[in-house]
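As you look at this complex, bear in mind that one protein chain is not there, while each of the others sits in place.
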Amino acid sequence: MSETIASRLAALGLELPDAAAPAANYVPFTIVGTTLYVSGQLPMQNGAVAVTGRLESESDIAKGQEAARLCAINILAQARAALGGDLEGIGRLAKIQGFVSSAPEFDKQHLVINGASDLLVDVLGERGVHARAAVGMASLPFNASVEIDAIFAIGGE
Amino acid sequence: MSETIASRLAALGLELPDAAAPAANYVPFTIVGTTLYVSGQLPMQNGAVAVTGRLESESDIAKGQEAARLCAINILAQARAALGGDLEGIGRLAKIQGFVSSAPEFDKQHLVINGASDLLVDVLGERGVHARAAVGMASLPFNASVEIDAIFAIGGE
Partner (left out) sequence: MSETIASRLAALGLELPDAAAPAANYVPFTIVGTTLYVSGQLPMQNGAVAVTGRLESESDIAKGQEAARLCAINILAQARAALGGDLEGIGRLAKIQGFVSSAPEFDKQHLVINGASDLLVDVLGERGVHARAAVGMASLPFNASVEIDAIFAIGGE
């Protein structure tokens, strides 16, 4: 009845990784007031960028969606770390930005970033419904296929 | 004397469209506290992306500005929907991000995004004066020439 985020994660068979350390001289999240800013997350899995290369054609959409899904999982891992281990501290996900490494001909960034949007709503429920932008990049750090950042409201709004 | 946003729209001969549905699994805006996040808007007109193709040279600036203007109109339509139909609920426009589909040689993104900045100030008056970033993208969803998102403060600050 009162479905928790943890129960949804379990039902999805999802185990969040430890929050990845930043790739450079910054922090993976900041909290100011009731706003949580999560740094751009790459499709990290087991400590390495798992999906690389820019997307060229429609046949790359599924690969991009898997990259976006991994970025979203890492966003949740960072949010959990920011909130002292308990994702229930999330008020709502306000916005994500989906940066998709793209050939000039590739224009399906919105479908790629659905890989993240779907996962976030699956895990966070109504609190995961978000605004977003999805755009095509010339390239990304570590040749990642996707990078996504996020803004959360924390606590009661 | 007390010029309203609606009166400015009328004076400009501008009629806002219905807020476009999002192109994918997300929402076109979220409100957290007094902050309104509007998702990236494409140059939609009559239900379709009206300006497509990346910008290559100075001769494409006018086309890009028209795309940016359409994005801004759609931002206003979303803001109006978010505010229950009344743009007077806007406290101020805080920031826009202008994503311009660009060939590597094209470096006039700031002039392109003026098409949006000018419209927003024309309609919102002092409340429309905003911070912004204008950048060049490898490509955009639906081969759109421009995508713009926005952050508004709502109500009295």
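By letter and in written order, the chains are A and B; residue numbering begins at 1 in each of them.
The criterion applied here is as follows: contacts are C-beta pairs under 8 Å (C-beta built on N, C-alpha and C of every residue); 3 or more make two chains touch, one makes a residue touch a chain.
All figures in this text were calculated on a predicted structure; none of them were measured in a lab.
*Asks:* Check the options A:Leu12, A:Val27, A:Ala48 or A:Ala62 and report the residue that touches the missing chain.
*Replies:* A:Val27
*Asks:* Identify the residues of chain A touching the omitted chain, counting contacts across the whole complex.
*Replies:* Touching the missing chain: residues 23-30, 32-33, 35, 37-40, 54, 97, 99, 101, 103-104, 137-144, 147, 149.
*Asks:* Give me the chain B residues in contact with the hidden chain, please.
*Replies:* These residues touch the chain not displayed: 34-35, 54, 91-96, 101-111, 113-114, 117-118, 121, 129-138, 151, 153, 157.
Methods note: only the chains that are shown with their structure count from here on.
*Asks:* Return the distance between the CA-based centres of chain A and chain B, expressed in whole Å.
*Replies:* About 25 Å, centre to centre.
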